[in-house]
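Structure, as structure tokens:
Missing here is one protein chain; the remaining ones are kept as they sit in the complex.
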Amino acid sequence: MTTATFTLGQLAARFELAMRGDPQQPIAGVATLAQAGPTQLGFLANPRYRAQLAQTQAAAVVLREADADAWDGSCLIARDPYVAFAKIAALYERQPAAAPGIHPSAVVAATATIAAGASIGPYCVIEDGARVDDGAVLGPHCIVGRDCAVGAQSRLVARVTLVQDVTLGKRVLVHPGAVLGADGFGLAFDRDHWIKVPQLGGVVVGDDCEIGANTTIDRGALGDTVLEEDVRLDNQIQIAHNVRIGAHSALAGCAAVAGSATIGRYCLIGGGAGILGHLSLADRVTVTAMSLVTHSLREPGEYSSGTPIQPNRLWRRNAARFRHLDEIARRVGAAGKEEDP
Amino acid sequence: MTTATFTLGQLAARFELAMRGDPQQPIAGVATLAQAGPTQLGFLANPRYRAQLAQTQAAAVVLREADADAWDGSCLIARDPYVAFAKIAALYERQPAAAPGIHPSAVVAATATIAAGASIGPYCVIEDGARVDDGAVLGPHCIVGRDCAVGAQSRLVARVTLVQDVTLGKRVLVHPGAVLGADGFGLAFDRDHWIKVPQLGGVVVGDDCEIGANTTIDRGALGDTVLEEDVRLDNQIQIAHNVRIGAHSALAGCAAVAGSATIGRYCLIGGGAGILGHLSLADRVTVTAMSLVTHSLREPGEYSSGTPIQPNRLWRRNAARFRHLDEIARRVGAAGKEEDP
Partner (left out) sequence: MTTATFTLGQLAARFELAMRGDPQQPIAGVATLAQAGPTQLGFLANPRYRAQLAQTQAAAVVLREADADAWDGSCLIARDPYVAFAKIAALYERQPAAAPGIHPSAVVAATATIAAGASIGPYCVIEDGARVDDGAVLGPHCIVGRDCAVGAQSRLVARVTLVQDVTLGKRVLVHPGAVLGADGFGLAFDRDHWIKVPQLGGVVVGDDCEIGANTTIDRGALGDTVLEEDVRLDNQIQIAHNVRIGAHSALAGCAAVAGSATIGRYCLIGGGAGILGHLSLADRVTVTAMSLVTHSLREPGEYSSGTPIQPNRLWRRNAARFRHLDEIARRVGAAGKEEDP
């Protein structure tokens, strides 16, 4: 397990930050301002917490130039303290290096290709035609199915399932329970019963994506389901067949995107939001939590649906009136008649 | 791996479709109109895409009689082109036959019964009293718990958990990460703390059902949770204890059904929709995405709740007014006073 102590000066040099204070000050870890001890580094990113500077025991603080006056201790000056803190914190992660090699309990098909520098953990199953590239790390219980590929330096933490025809780029991080490449939900109704529509495509995940725990990404019906580079998916997200998600977009927990929807670049989709199928979101669209997008959004900006939280007693009265909102509107002669919502 | 080329004539004969063109035309696969190459079959099911016929490189197209005039190449005439395409596409699935037998790494209880023609993959665990019938296929890492039964020709793709007292019919398809037969959420509040209510029932899944990735179906408290035949569940669906879902109903991703609710036959439940407990949906009820059903729906038809997506700036003003909708309604003398929403 690799933990280390760095000096303030070393951190300043490594991340090209201006420093004030003793360059020899040891920094043994990171913490919030409220909880930091005398060998730890804190950070101030949100002005709302400025007042915490007065009480903190932190050895040093990462903050903006503008906040440096409010703190008379050692500090690192950063244009974006949260980003700087994230980079510094990564030095203190206790992440043991995974030894290259294949655990004896792994079941690896003869036609699979495992790079010498890859690490395959206990009880992994690697199927025909699969490929795992150099520096990739598979934790215990991962399944890499037929014709799947795991790119260099990618990491499947544990119990990840790549079902079939899934291609991960480099430095992709996938959390436990995620299932990529299961069949998209393709059904055709034949008079009185369902026929399954075979799903013949795959899943392509770009470099540097992160996919959360128990998230599901289905393979395409014809053609692939695609995540461009640096897409970030939280837990329990559902991505249906033939969705395309643009680079640098991020989706929060429990969001869902229906079949053949296209999400642009730099989009932010809030927790529990839903995007219906066969529509497009432009670049830089933000959808707030638990909103439902039912038509394409062609302009960047923030979009919402829903109603506010209220004491139930009050909500019931308002909700009851919603059933008659069309009548109310007609009575006052307002706009919105028979529009498509 | 079985892939094949069929001729247009062979496809026409096999699926009893009228054919126009060269019966010897080889068809090596299927694709969308936009992406089909000169040995592939496309389809036109949605009139919205008729214009794509003019550009397609497809060797032949499946379409309706009425659209045959818009296409001068080879074709197969179908009453329902999407259904026909689904059946044809199944011929081109690259699905290796699973060899019958039990992988040496599988742990099988002495009191379990595995048919000779069943296929049990690496690291499967089959517990006491469980049964796996002929032609059933268990991919890697499946768990078939105590007294569970997997019917003939069913397939558990990989990493499926049948916890206890789960009975799957014939030709049931279950995708990775699905959990059937976990305890229903039974709690009794005893003055100042919770008591767990034991869940003593099971789960019964009818023939030809399909259950999506990471979907959960709980065992009943007393009596079973039941899916009738040909029920189709997408990913990340939650089915609570003692729910009954009628034959041929389909639920889209992330839908949830609370305890003891009954869903009729031929129902369609949209993505992210919620059905509260102890209520009934009639046959042929459709609930749109992210709607919440709070009382029984006794008539067939389509039902919805929610509000439309808007630019956040506009939505905020409307949402703020919702808090006072009862007052607004009273001012105009509209209906909906003190109704139960």
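The chains carry the letters A and B, assigned in the order they are written, with residues numbered from 1 in each.
As a working rule, a contact is a pair of C-beta atoms (placed from the backbone, for glycine too) under 8 Å apart; a residue touches a chain by one contact, two chains touch by 3 or more.
Source: prediction; values computed, not measured.
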Chain not shown: contacting residue from B:Gly29, B:Gly186, B:Gly246 or B:Gly264: B:Gly186
Hidden partner chain, touching residue among B:Ala4, B:Ala51 or B:Ile195: B:Ile195
Option touching the unshown chain, where B:Ala31, B:Ala130, B:Val150 or B:Val163 are the choices: B:Val163
Sites on subunit A contacted by the missing partner chain, in the whole complex: 1, 29-32, 35, 80, 82-83, 85-87, 89-90, 92-93, 96, 105, 121-123, 140-141, 157-159, 173, 175-177, 208, 210, 212-214, 230, 232, 234-236, 248, 250, 252-254, 271-272, 289-290, 306-313, 315-316, 319-320, 322-326, 328-329, 332-341
Where the unshown chain meets subunit B, residue by residue: 107, 123, 125, 128, 141, 143, 145-146, 159, 161, 163, 177, 179, 182-183, 185-190, 192-198, 200, 214, 216, 218, 222-223, 236, 238, 240, 254, 256, 258, 272, 274, 276, 286-288, 290-295, 297, 301-308, 310, 314, 316-325, 327-328, 331-332, 341
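To be clear about the criterion, only the chains that are shown with their structure count from here on.
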Between subunit A and subunit B, centroid-to-centroid distance (C-alpha), Å: 26
